[in-house]
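Removed from the display is one protein chain of the complex; every other protein chain stays in position.
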Amino acid sequence: MNVNRILKRAAQEIKPGQMINLGIGLPTMLIEHLPDDLDVLIQSENGILGSWKKTDRAHADPFLIDAGGSYVTTRPGSCFFDSSVSFAMIRRGKLDLTLIGAFEVDELGGLANWKIPGRFSPGIGGAMELAQKTKRVVVLCSHNDKHGNSKILRKCQLPLTASACVDRIITDKAVMDVTKKGLLLREISEDISLIELQTVTDAQLMVSKQLKRF
Amino acid sequence: MNVNRILKRAAQEIKPGQMINLGIGLPTMLIEHLPDDLDVLIQSENGILGSWKKTDRAHADPFLIDAGGSYVTTRPGSCFFDSSVSFAMIRRGKLDLTLIGAFEVDELGGLANWKIPGRFSPGIGGAMELAQKTKRVVVLCSHNDKHGNSKILRKCQLPLTASACVDRIITDKAVMDVTKKGLLLREISEDISLIELQTVTDAQLMVSKQLKRF
Amino acid sequence: MNKRQTIEEAIAKITSGSTIMVGGFGCPGTPFTLIDELLRQGQKDLTLIKNDANENSIGIAKLIDNFQVKKLITTHVGLNRKVIEMMNQGEIEIEFHPQGILAEKIRTAGAGSYGFLSDIGLDTEITDVEDIIEWQGKQLKIESAINADFALIHAAHADYYGNLIYRASAINFSPLMAMAAEHVIVETPNFVSPGELKPESVHTPCAFISSIVVLDKLSEQYDLLEHHFER
Partner (left out) sequence: MNKRQTIEEAIAKITSGSTIMVGGFGCPGTPFTLIDELLRQGQKDLTLIKNDANENSIGIAKLIDNFQVKKLITTHVGLNRKVIEMMNQGEIEIEFHPQGILAEKIRTAGAGSYGFLSDIGLDTEITDVEDIIEWQGKQLKIESAINADFALIHAAHADYYGNLIYRASAINFSPLMAMAAEHVIVETPNFVSPGELKPESVHTPCAFISSIVVLDKLSEQYDLLEHHFER
């Protein structure tokens, strides 16, 4: 999987003035790619607004991690609060954007990212509330799992995190928007043809008239 | 009404180590009679734990009043909090004692102190939660209204603040405990005979074997 | 992310018929300057939500006296005899709640929830039997969340982003209302740069704040009330 292609493309989703939550995994990695003067506030659901990049041993504070467990810095104007206030913010829809990982995502905007029954069930964490309540939800994930199976499905098979919540999906192979009619392919990787993409994608793709390469 | 007799007697209700709420009116006046080194914490439901005596023009802070509207001082170790935390404390039963005023109180421990329909309905304020949830509720009021009617009733006629909530009633004429069998007269004012007291009291009084004067 | 506005701009967003939460318990926390601008602009048919009605001719009492308020959701108006009279005359509708229940109804809206289960006042006249349910073997009352279009808030300090710190007994309902209302307008005499507030000491995170109005100084309305010392 071309992680850098996903991160580079995902960075374009972030607009100045936004409040943003970055899920564990790929989304959190994105923060290291943002310019230091970008006027955004990163919310970390463990109780930080204004969380910023990872820091090194010399500057880390043992009492300051982000929700992914990394020692982070904060930006001037940050604040700390308890978990009930953190999720009040989330459930009240105050966040502009959530970038979130997925086990599966479907053409109805359904997201599954918390449970693979009997095998790996790390728990729900903040995902259900973030997916259901953030103004804009963008999924970052590999297009296919390590066995080559499509993560972009007609309908999620795993237990749902939230239905009809995803606005956009960014993978190593494609950028797709969830529309009422299904998935609209907006951008396609330079490394793959349209036919090849549909072959490795379970969901049916509509192709934008302004299809771009990325 | 002999206000000082009520306040002097009420002061005996307060034990070191307690957290206490004092209602508007008579109860709040009590605080001025407490020794400065008494180890108690006064809760004021507008968001103070460690509220203390009234202060003068020279020392008052316009942003610091108690729930009765008086400019107060606070004691070292006080803290301020929002109204939801203030009543969390109250509803969780963390207060040891509430001293509270009454329009009417009855032999079942019922309290009415928020509404005289069509005439005077200042509102509920914190009374309902304090009366229902404080570990010990002591009513301070005049024994009779200005027309001579008993405030100590067999059954409250006014809309209830809370039923079966009062533990003790202290008036200018008597100290009465609410028991399962009814009101038990513990102490009687020096100025009145037992027969006179029952005459001006609507509720039926049982008399303690250890009846005292106060 | 600049939220600073003139007071005229900020209050002009409020339309007649709006529901407005107003911080403050008595004077502390009452946003007197924002209220005065609302008085000047004259929006009508307002529903106000505030712990109390302030005292005669102070704070929201001015809006009530000016007939801008059709309904007041509150806990206690004992310090304002005029409002009690207007209520008795049917000139204003007043809805009373126990103080902590009102606080919790507002916070519940602020938490993005819709109601909570309470055991307060079930056998009193404030409880409608239709609101009682049996849940896990207990009779409980469903208390609905209370939302609002706007909140008017006074903060001791606000930074560029809108992080707020309140002072002393001026905290009261303000952090709850800031969470609950759709648009939150803050007045502050101390507008500071990002980083000047201690991050652990912020009472209201900036995520909840829409507009910041900076007060050059506090008018005399924020001073001690002289009549509280007369007796």
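So that you can tell them apart, the chains are marked A, B and C in the order they are listed, and the count of residues begins at 1 in each.
Convention: a contact is a pair of C-beta atoms (placed from the backbone, for glycine too) under 8 Å apart; a residue touches a chain by one contact, two chains touch by 3 or more.
Small disclaimer: the values here were computed from a predicted structure and weren't measured.
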(request) From the listed residues A:I48, A:V105 or A:A203, report the one that touches the chain absent from this view. (result) A:I48
(message) With the missing chain put back, one of C:M1, C:L39 or C:L140 would touch it. Which one?
(response) C:L140
(message) For review purposes, identify every residue of chain C that touches the missing chain, sorted by number.
(response) 104, 108, 111, 113-119, 133, 135-136, 138, 140, 142, 144-145, 165-168, 171, 198-201, 203
(request) Write the list of chain A residues that the hidden chain touches. (result) 24, 44-48, 56-57, 60-67, 69-71, 80-84, 86-88, 90-91, 114, 118-129, 132-133, 159-163
(message) Could you pull out which residues of chain B are in touch with the chain that's been left out?
(response) 16-17, 19, 39, 41, 43, 49-50, 74-81, 84-85, 87-95, 133
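One rule holds for everything that comes next: only the chains that are shown with their structure count from here on.
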(request) Could you tell me which chains make contact with chain B and chain C both? (result) none
(request) Please flag the chain sitting at the greatest distance from chain C, going by CA centroids. (result) A
(message) Looking at contacts between chains, which pair has the highest count of C-beta pairs?
(response) B-C
(request) Compute per-chain Cα centres, compare each with the mean of all protein Cα atoms, and return the closest chain. (result) C
(message) Could you work out how far the Cα centre of chain B sits from that of chain C, in whole Å?
(response) 28
(request) Could you list which residues of chain C touch at least two other chains? (result) none
(message) Can you pull out the residues of chain B that are in contact with at least two other chains?
(response) none
